[in-house]
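Shown here: the complex without one of its protein chains, the others still in place.
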Amino acid sequence: MLKIGLLGAGRIGTVHAKTISSHPGSTLVVVSDVNMDAAGNLAAQYGAEARSTEAILGDAAIDAVLIATSTDTHSDLIERATAAGKAVLCEKPVDLSLARAQACLKAVAGKTVMIGFNRRFDPNFAAVKAAADRGEIGKTELLSVTSFDPAPPPVSYIKVSGGLFRDMMIHDFDMAMWLMGAVPEKVTAVGSSIVDPAIGAAGDVDTAVVTLHFAGGRIAVIRNSRRAVYGYDQRLELLGSEGLLSAGNMIENTVSKATLAGVISAKPEFFFLERYMRAYAAEWTAFVEAVKHRGSCAGDARGRG
Amino acid sequence: MLKIGLLGAGRIGTVHAKTISSHPGSTLVVVSDVNMDAAGNLAAQYGAEARSTEAILGDAAIDAVLIATSTDTHSDLIERATAAGKAVLCEKPVDLSLARAQACLKAVAGKTVMIGFNRRFDPNFAAVKAAADRGEIGKTELLSVTSFDPAPPPVSYIKVSGGLFRDMMIHDFDMAMWLMGAVPEKVTAVGSSIVDPAIGAAGDVDTAVVTLHFAGGRIAVIRNSRRAVYGYDQRLELLGSEGLLSAGNMIENTVSKATLAGVISAKPEFFFLERYMRAYAAEWTAFVEAVKHRGSCAGDARGRG
Amino acid sequence: MLKIGLLGAGRIGTVHAKTISSHPGSTLVVVSDVNMDAAGNLAAQYGAEARSTEAILGDAAIDAVLIATSTDTHSDLIERATAAGKAVLCEKPVDLSLARAQACLKAVAGKTVMIGFNRRFDPNFAAVKAAADRGEIGKTELLSVTSFDPAPPPVSYIKVSGGLFRDMMIHDFDMAMWLMGAVPEKVTAVGSSIVDPAIGAAGDVDTAVVTLHFAGGRIAVIRNSRRAVYGYDQRLELLGSEGLLSAGNMIENTVSKATLAGVISAKPEFFFLERYMRAYAAEWTAFVEAVKHRGSCAGDARGRG
Partner (left out) sequence: MLKIGLLGAGRIGTVHAKTISSHPGSTLVVVSDVNMDAAGNLAAQYGAEARSTEAILGDAAIDAVLIATSTDTHSDLIERATAAGKAVLCEKPVDLSLARAQACLKAVAGKTVMIGFNRRFDPNFAAVKAAADRGEIGKTELLSVTSFDPAPPPVSYIKVSGGLFRDMMIHDFDMAMWLMGAVPEKVTAVGSSIVDPAIGAAGDVDTAVVTLHFAGGRIAVIRNSRRAVYGYDQRLELLGSEGLLSAGNMIENTVSKATLAGVISAKPEFFFLERYMRAYAAEWTAFVEAVKHRGSCAGDARGRG
């Protein structure tokens, strides 16, 4: 049974606390947060304790930590935790500075570190990957990733997030490299702020299309929008020499209603907590397996880690 | 080039006039109707002449007639036309009297007579039949036919139509016998008038479920309603030992709209002229082929004729 | 926190043990089974104890029992448990004897007893019910329930199950009465054994169509087969004066693959544990609420109990 320390008791930390506790191979032992009340409340729900991050990293009984703190603390915490002998699952991104992220990668060489790219564990996307890897559509040629949020975040969040490309499209970059099994050679990007002028005023875009050009001429195109009022739109299509694989949205229910006005059916699951609920659990399972088998889960665009 | 006489210039006669004229192997030569103006107008559109039914049947140059007159004239016209050496395609039903229909069947033995069960020629239903005949779902066990009209006809029509079973479900009986390749041994029927009380007052039902029990225990169930406000609902499902074949509605277009209110898509094609447009053309082609090859197109539940 | 005793540690008992333990308002305290090892193993997984049924019913600290034992024990256990002051959630059926079931109903008058008709709690069917109750399709007229199992059970099970109507279609009878908000006045049934001759030899059918005729002429039709090789086929359609509500299958994933061979997509969730996983949790929540508020959950075709 892995003993887990959770760093960060916010929204995503709360999701992970449940996942850690529900897994038969892990137990949530301790939680830290800059807000000690938040840490205490979350810990209490799972029979864990609230302690300082320092205390957690210094406790030899803790096998692994899950880092769900604010972005600016990620690279430091990854390095400190690995130095303390802990396996690490850290939420994306590693750092808003590329140089800092690269330094971190170097520092953790040989350690068990996994970054929380949960979408690889979505059952739908994983089925596409598996089918492509089995050669079911021949040689892969053109990937399209659609990723629209239901509503833009507050501008205060935009300002610290690193912007659409590092905060939101980072997941789609991961999907593209994972599905294409390669790192792109060329990138073109088009973006604009048409959803919310305040986002543009903050120096960010809210609508963007990026194309990735891979060796051999294969192409991926990513579409992002901060607003799709009908729900969280998460789809992908992979065209190959022998066919097309598509993964659609998971919808709220299977009910349709036919009336004079047309045939109306349910919307996509609202947002990431609903849509990727199963992905978080599968991600955690993969991490537990990696820790058990001392594998590495980071830095490899070619597979699950 | 087959020379065709059309008996009846009403709604369905008008559909057939176009189909006859568009076919490369047939030409519309002459039209009759109790309303000579209607016959004249329709004939004029296709460069044909209006003449009396008697004249048409007596004209040796006419190869075949299409009977699209009122129901009470069908059995007589079938017998007169075949006696005059014409091949016949006649709209359903043969007669509201079972005895009269059976007498007619006897009278036309050996002649080329086809009854207008157009649904066998719908590309969707035909694809189900072909797949089942190829054994793609193993042994067929349970058939379900859904057939809902968009709106009930006027009660004046109900009164002369022969009622729901002989006017509307007759198509579904044909589908069931054609798809199951057999005639049922037992029938149970449940019906009620809940759509329009005036239909009940006229002695008919507007909603009905009929089960057909075939030799060996295979079952078909037919659902009819005179009202499906969202359009003409024409579907079927065939369960076999190795799978399920389903034929869905043809819809008005492939557009969907996702908004806060849900995802809305198009309705089924409105009614039989839209839905079965291609079926009418395929039916006519089958008739032309049958005439050319002196085949018989009636009285056989096991195939297309 | 409700203290729960679980009677029966078989397949369905195992499902309930997890649901009881995951619910924030209930805790699994004790488990019994005719096989004491099975009871012990299941209890151990949830920090509960294994004891005899007698001991459980005699323990004043137990608030409620979940009866998941073999069918022939249900009516007795319901009566003993309610007499001992426990709230009861019992798996269907109450008894294979109608007279015994009616006697049991009389014996528990005024007590909190719920029978495990879990499908009412399926999010898809519940959405249909809610929409119909809101009048979204006007007056309901014709209900169709499709319920096909993926594969027939062993004949040994058939022999003790009470047969297709009492074991399998009982769920669909519940759905029909719940959705139509009424008890039928007339029933017609057609059945045959075409899936497995051994089922017929055991005196049961494996394929059946039943129509229910409600007051005012409304109709429901239920289709059952013990074999749909593509998975657990659980759908319903409700036609009303202003539209049609349909609930479809939940499918394994949203992936489709288009190749020369056609477009292939995932099958329905395999069987009831997968399909109705969420329904079991929602059912348990409803029971916990009913116990808290001393409601009755049985014997009412008109609502959730």
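Each chain carries a letter (A, B and C) given by its place in the written order, and its residues are counted from 1.
Methods note: a residue touches a chain if its C-beta (ideal position, glycine included) is under 8 Å from a C-beta of that chain, and two chains touch if they have at least 3 such contacts.
In this text, all values refer to a predicted model and were calculated from it rather than measured experimentally.
**Q** Which of A:Gly13, A:Gly163 or A:Gly243 sits in contact with the chain that's absent?
**A** For the chain that is not drawn, the touching residue is A:Gly243.
**Q** Among C:Ala60, C:Ala99 or C:Leu260, which one touches the chain that has been omitted from the display?
**A** Missing-chain contact among the listed residues: C:Leu260.
**Q** From the list A:Ala107, A:Leu142 or A:Ile170, pick the residue that touches the absent chain.
**A** Of all options in A:Ala107, A:Leu142 or A:Ile170, contact with the hidden chain holds for A:Leu142.
**Q** In the full complex, which residues of chain B touch the absent chain?
**A** 123-124, 127-128, 131, 136-137, 242-250, 252-260, 266
**Q** List every residue of chain C that touches the chain not included in the displayed model.
**A** 228-231, 233, 251, 258-268
**Q** Where does chain A touch the missing chain, residue by residue?
**A** 139, 141-142, 144, 148, 186, 188, 190, 192-195, 207-209, 211, 213, 216-219, 221, 223, 225, 227-230, 233, 239, 241-244
Here, only the chains that are shown with their structure count from here on.
**Q** Which chains are in contact with both chain B and chain C?
**A** Joint contacts, listed by label: A.
**Q** Going by CA means, which chain is nearest the middle of everything shown?
**A** C
**Q** Fit chain A to chain B on CA atoms, both being copies of the same sequence, and give the resulting rotation angle in degrees, nearest 5.
**A** 180
**Q** In angstrom, rounded to a whole number, how far apart do the mean CA points of chain B and chain C lie?
**A** Chain B and chain C have C-alpha centres separated by 42 Å.
**Q** So the centre of each chain is just the mean of its C-alpha atoms; given that, what is the distance between chain A and chain B in Å?
**A** About 57 Å, centre to centre.
**Q** Between chain A and chain C, what distance separates the C-alpha centroids? Give it in angstrom.
**A** The mean C-alpha positions of chain A and chain C differ by 38 Å.
**Q** Scan chain C for residues touching two or more other chains and write them down.
**A** If we look for residues of chain C contacting two or more partner chains, we find 242-244.
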